[in-house]
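Note that one protein chain is taken out, while the other chains of the complex remain in position.
Right, subunit A next:
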Amino acid sequence: MASLQSGSSALRGCCQVTQTLKRLHRLRAARITVPVGTARHMTSLSDQDPATDGMGIHARAVPVSPSYFSRQPRFNDSYLLLAQLAERYRKLPLIPKDQVQPVAWKNLENFRQAVGEHVKATEFVKCMELVKVLNQIHPSLRPKEVDDALLVFKKAVQPYSNIEKTIPIDKFGRALGTGRRKQSVARAWVVEGTGEMLVNGKTLADAFGRVHDRESATWALRATSRTDKYNVWALVEGGGTTGQAEALTLAIGKALMAHEPALKPALRRAGCVTRDPRKVERKKPGHVKARKMPAWVKR
């Protein structure tokens, strides 16, 4: 039970928000009403308070968000919500930090961009402390509203939730890896063997005239000292020789990882895991090529 500690100590930070709360109470006291539907963020008092129905229409509108007149209303809203939730669920058990499933949070830049407000760094840090504490609540007990409140702070794309496709090894012991570079696509069937290689039915020397290209094509095997352990049978199409050779690097690298997953860090360091996204830049109108401008001519 040591792992499930009380949330109260961790939520001590939330007392800092009381000042903001007080300010909002003051705001609520100064109610105003405006004609119905004048502004999106405003609402007439009559909607909020049925007791005043008989009294007629108020002159001033009341914002939906109590933090409407603050500098960062959206941020403040979520901050307040988090504070309330933390207060409400402080007794729920927390799991230790290292057992929490990793989440990619927005950083300050991302958050500012997402809400469109200039959020102060110090406040954001404090807010993120709250977020992380709430995220520590045991997942089976975590209420849905907490999850919803945390959603704002999560990055849209969660790399940690990405489920990798594993390459199967078929009944003949082959692993098929694909790789791309520029316009080339390579498929490599890698099987345990003595170190022979055929590319499009030809030997490496016939397939690639340049020694550098041959070295690129075999780089995944050579970087991991596996040249004499596997046989490769590959098909490459599209693009030029350099593209084909480097597409093969990736294809063989991936197929190799299917055989030996532990090689991934070594292969990543060797540059055999990430696809090179560079390709020919498109030509633009008004330019001679992608960037080149026509020569300046006097008149």
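Basically, contacts are C-beta pairs under 8 Å (C-beta built on N, C-alpha and C of every residue); 3 or more make two chains touch, one makes a residue touch a chain; residues count from 1.
Note that contacts and distances are computed from a predicted model.
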Chain excluded from display, named as in UniProt, from "Small ribosomal subunit protein mS29", "Proteasome subunit alpha type", "Mitochondrial distribution and morphology protein 35" or "Serine/threonine-protein phosphatase": "Small ribosomal subunit protein mS29"
Which of A:Asn76, A:Gln136, A:Ser184 or A:Thr218 contacts the chain that the document leaves out: A:Thr218
Touching the absent chain when the full complex is considered, from A:Leu80, A:Leu130, A:Ala175 or A:Met197: A:Met197
Residue of A:Glu145, A:Asp170, A:Glu192 or A:Asp228 touching the missing chain in the full complex: A:Asp228
Residue numbers in subunit A that touch the chain omitted from display: 195-198, 203-206, 211, 214-215, 218, 221-222, 225, 227-228
